[in-house]
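Here the complex is missing one protein chain, while the rest keep their positions.
The chains carry the letters A and B, assigned in the order they are written, with residues numbered from 1 in each.
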Amino acid sequence: MLTNLTYNLMIKRLSAVGTGCVLALSMLATSGCKDHSGGGTANSTEIKVGEYASLTGDTATFGQSTHLGIQMAIDEANASGGVNGKKFVLVTEDDASKPDQAQSVVTKLITQDKVVAMLGEVASTRSMRGGAVCQQSQIPMISPSSTNPKVTQVGNYVFRVCFTDDFQGAVDAKFAHDQGYKKVAVFKDLKSDYSVGFSDVFSKEFAKLGGAITNVQSYQSGDTDFKAQLNSLKAGNPEAVLVPGYYTEMGTIARQAKDVGLNVPLLGGDGWDSPDLIPGAGTALEGSFFADHYFATELKDPATQTFIQAFKAKNGKDPDALAALGYDAGKVLIDAVKRAKTIDGPGIRDAIAATKDFPGVTGKITMDANRNARKSALVFQIKGKEFKVFKTYTPEQVGQ
Amino acid sequence: MNGSAGQARLHSAPSSPVTWWAIRLATVFGVLGALFIASKILTANIDPYYFQLIILSGIYITLAVSLNLINGITGQFSIGHAGFYAVGAYVGAAWTMLMQPHVVKSLPILTLGTPAGDALNLLIALLLGAGAAGLAGFIVGLPSLRLRGDYLAIVTLGFGEVIRGILLNLDVVGGPRGLSGIPGLVKSNDLAVFWVFLIVVLVIAVSRNLLQSVRGLTWLSVREDEVAADAMGVDTTSVKVTAFVIGSGFAGAAGVLFAHFFTGISPDYFDMNNSIIITTMVILGGTGSVTGAVLAATILTVLPELLRPLKDYRMVIFSTTLIVMMLTRPQGIFGTKELGYGLFRRLLPGRKEPIGGKGSL
Partner (left out) sequence: MQGFVQNLIYGIQLGSLYALIALGYTMVYGVLRLINFAHGDVYMVGAFMGFYACTRWLPFQDLSAHPEAGGRNVALALVALLIVMAICALLGIIIERFAYRPLRNGLKTADAHFWGMGIALPIAARLAPLLSMKGMFIWLVLGLVLGFALRPVIAWLSKRIKLTSSRLNALITAIGVSLLLENGGLLVFGANPNFVPNVVPERNLMLPGGIQVGSSQLAILVISLILMGALRYIVLYTRRGKAMRAISHDIEAAKLMGIDTDNVISFTFALGAALAGAGGAMVSVLTHIKITPLFGLQPGLKAFVAAVLGGAGNIPGAVVGGLVMGVAETFVAASKYNTFKDSIAFCILILVLLVRPAGLFGKNVAEKV
């Protein structure tokens, strides 16, 4: 028998949670209000491919270049009829150079746009975040130019068409050794998995070759004042400084290095590869070096030149390494779709994994057991307003 | 002990302890069952995009209602809530990714992939995350006792940033690069929605029950006039700190859910912008109103998604809304009013008058 009191008590309790439920349900009603268009598996007349890139923000030139390369590959495929009569549709999303946003746009591409494959990203940190989502949703992802080994370790749905920093870091170490440097300082970007991984590999390899790391300092991308750390590095009297960061900070770092009196060449990696590198630095980067992917407009290889001419005709400017890698990533994906048993995530994944000796404009691409590609590297020197090819390194030359 | 009018009893024991407990347990199981059914219905054939939206809304509702405990009910202005959110997310993720692999060796029941293992792991992560966040809330709340008004606001902002700074330096959880690949711990959509709903209902129930109880009155008195409350013998210290602990604990729980259902976290996500978004939700809904917080959180999570074409303008609209609200209706949509109790009373049969006759609460 319920007394009035207990009754009221019950009402109180229930009304509290009841309100919660009513409100929660009303929320769901409003969000589910939109009509569920599409839903389910991919459209049967088109193959939707997602791309997430940093079209704006700190590393905007990375995304913009890569996008042009990918777009060209897709357009070429569609011009020659697509695959089994189905055309490719490229859905591109901008992640504003932010890892959190990379994660959310990849989620959006997979859940809302229902893409069957993903292309992206350039920055390793963003590739790892996007890759985790792709792995969980079983959508294959090809990164055109992320070089940190951890990217493909996310899972068997994540691939790349470029080399890893295990190689690139070793290249810079061998190069420093070949240039006769015995003492090198390291200045890494803690916000970037790429930079941290690169520095670690370099330090190990350089030590193996008999060199010494004088000092390791760090910064975070987004910082504007590096003088204190550069002053610290100067104290160790290095003959060169490794700065494997992204081009956005390089200009300021190079200038401030000169300001503090650290007048030694700087060494970098493919993170420097951008048309915005030199404008930001003025003359401060003159004579510095950086390792990069095997692509340059002066390479005489006919396939490379064909690509360069076609790209120039389409976009009005020369392609850089990132555009070339974007193109290769797109081509590898298209080739895999052609070979895939079923045009869905798992089917395309298996086809990508079987890629062997694919002729890319950045070199022959074979997916090894870790889903990485084995490529050569170039070392560029900055002379005036241009990057000039200085040296070539193959994996064998650095003992890999 | 009959319910005789004239005796104003707000919260006293029923006729027997058995009935008391029976009612409580019935309510609890009833709610759990209802949640389970609701989650199953909602997620049948659901578009994964809307599923994400539901989860995110639930998380933000929890955050807004938990902040409302601190801001609205005890009147302490805190704009560092994202810090507690972050603590919960990181501690929960640390359990699942770093500690669980070691513990599972001695406690095989915790193996991931099994329904019991997943549920237990999520439960442990929630408890650890909420606990750690509650501890953080204690640490933040205690020294803040000396400060009032905008100085308190600034100090909480500072604490939020310090927490973020500490996380930036903890390489074991990725430092500035963040932590990705956190396992989801839920095999199906309806289970995920169930967990989120559970926490939402919990935080709403706690808030509402607090408001309706005698203890709630002391909390409200601290908001209205702290000095007077102190003079009346209310332990303002304990009230304010408890508010911080409970509020931050729930924020931590929300963080654990976020970390596990969204695969990746980084310190940059839990920045001042996020704190301000949560604060805006509370203000928009009405500082002090649980209903308001729930509604505002839902609107402010769902609306930006519906307005995706205006993506660039999202934060501009946001900030303009904030300014306009402050200039035209600073008390928010609901002010301090609530929806629910009055409504329910009118809908259900039984007494229409409050206990003790009109004129009392």
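FYI, contacts are C-beta pairs under 8 Å (C-beta built on N, C-alpha and C of every residue); 3 or more make two chains touch, one makes a residue touch a chain.
Small disclaimer: the values here were computed from a predicted structure and weren't measured.
Student: Determine which one of A:138, A:156, A:179 or A:220 touches the chain that has been left out.
Tutor: Of all options in A:138, A:156, A:179 or A:220, contact with the hidden chain holds for A:220.
Student: One chain isn't shown here. Among A:103, A:127, A:248 or A:288, which residue touches it?
Tutor: A:248
Student: Please identify, in ascending order, the residues of chain A that touch the omitted chain?
Tutor: These residues of chain A touch the chain that is not shown: 56-58, 60, 96, 190, 217-220, 224-225, 227-229, 231-232, 235, 248-249, 251-252, 255, 258-261, 279-280, 282.
Student: At which residues does chain B meet the chain that is not included here?
Tutor: Chain B touches the missing chain through residues 77, 79, 143, 146-151, 153-155, 158-159, 161-162, 164-166, 168-169, 175-176, 227, 272-273, 276, 279, 283, 312-313, 315-316, 318-320, 322-323, 326-330.
One rule holds for everything that comes next: only the chains that are shown with their structure count from here on.
Student: Roughly how far is chain A from chain B, centre to centre by C-alpha average, rounded to an integer in Å?
Tutor: So the centroids are 37 Å from each other.
Student: Chain A touches which residues of chain B in the complex?
Tutor: Going through chain B, the ones touching chain A are 1-3, 9, 12, 14-15, 19-20, 23-24, 27, 31, 34-35, 38, 42, 45-54, 57-58, 61, 168, 175-178, 180-182, 184, 197, 200-201, 204-205, 208-209, 212, 262-264, 266, 268-269, 290-291, 294-295, 298, 302, 305-306, 338-341, 343-345, 348, 350-351, 355.
Student: Tell me, which parts of chain A touch chain B in their complex?
Tutor: Residues 2-28, 30-32, 34, 36, 39, 98-100, 103, 107-108, 110-112, 125, 128-129, 131-133, 135-136, 154, 190-193, 196, 220 of chain A touch chain B in their complex.
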